[in-house]
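First comes the structure, then the notes that go with it.
Only one protein chain is missing; all other protein chains are in place.
Moving on to chain A:
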């Protein structure tokens, strides 16, 4: 939190979004953008590893044997929808409609949970076929990249739940608005990363 001189609201409050009304909140949002840049680079490193290793299937199965088209299509559809509902939540927030905001947030959380369940089902299925992290470099890279994204989504679900509770307790204030806005940035970011996973891992895998 910054030691900005005052908590006085900027003069034209009605035009500044709630989450930006305190200078400290604006600072945190800016910091979070930078954090997202580092997280993007983290994923970029995992993508690079995957691209180097995805042909290194060793004695194990390759992408075609394990990728499940219905599964990853459903995951993609669900996650994209959740990004949309998350956007609706932010939209309601900017219109000051706390009820709608929380409702869309709840939908987003539920969609996130179903995304994770699909992913887990897919992973469990792979492992049942004997395709594990230990089988080959390709599978190590696959599970790590997709799993890291899944771990991020799970964290996002927990985080959004916390903010949901805080909205219920404290109402819609500059602080809760900032928190909700940051978690929504995080959520959209995960959506973007997923689009890369969808293309580079699943689509290219199906075409290989």
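To be clear about the criterion, a residue touches a chain if its C-beta (ideal position, glycine included) is under 8 Å from a C-beta of that chain, and two chains touch if they have at least 3 such contacts; residues count from 1.
Throughout what follows, contacts and distances are computed from a predicted model.
*Asks:* Which one, "Cytochrome c oxidase subunit 1", "TolC family protein", "Protein ImuA" or "Flotillin family protein", is the UniProt name for the chain you do not see?
*Replies:* The correct option from "Cytochrome c oxidase subunit 1", "TolC family protein", "Protein ImuA" or "Flotillin family protein" is "Cytochrome c oxidase subunit 1", the UniProt name of the unshown chain.
*Asks:* Based on the whole complex, identify which of A:138, A:181 or A:194 touches the chain you can't see.
*Replies:* Only one of A:138, A:181 or A:194 touches the chain omitted from view, namely A:138.
*Asks:* Using the document's definition of touch, tell me which of A:34, A:69 or A:207 contacts the absent chain.
*Replies:* Result: among the candidates, A:34 touches the missing chain.
*Asks:* Touching the left-out chain: which of A:16, A:57, A:103 or A:127?
*Replies:* A:57
*Asks:* Sort through A:81, A:97 or A:166 and give me the one touching the missing partner chain.
*Replies:* For the chain that is not drawn, the touching residue is A:166.
*Asks:* By the contact definition given up top, give the residues of chain A that touch the hidden chain.
*Replies:* Counting over the whole complex, chain A touches the hidden chain at residues 1-7, 27-28, 30-31, 34-35, 37-39, 41-42, 44-46, 48-49, 52-53, 56-60, 133-141, 143-144, 158-159, 162-163, 166, 170, 175, 179.
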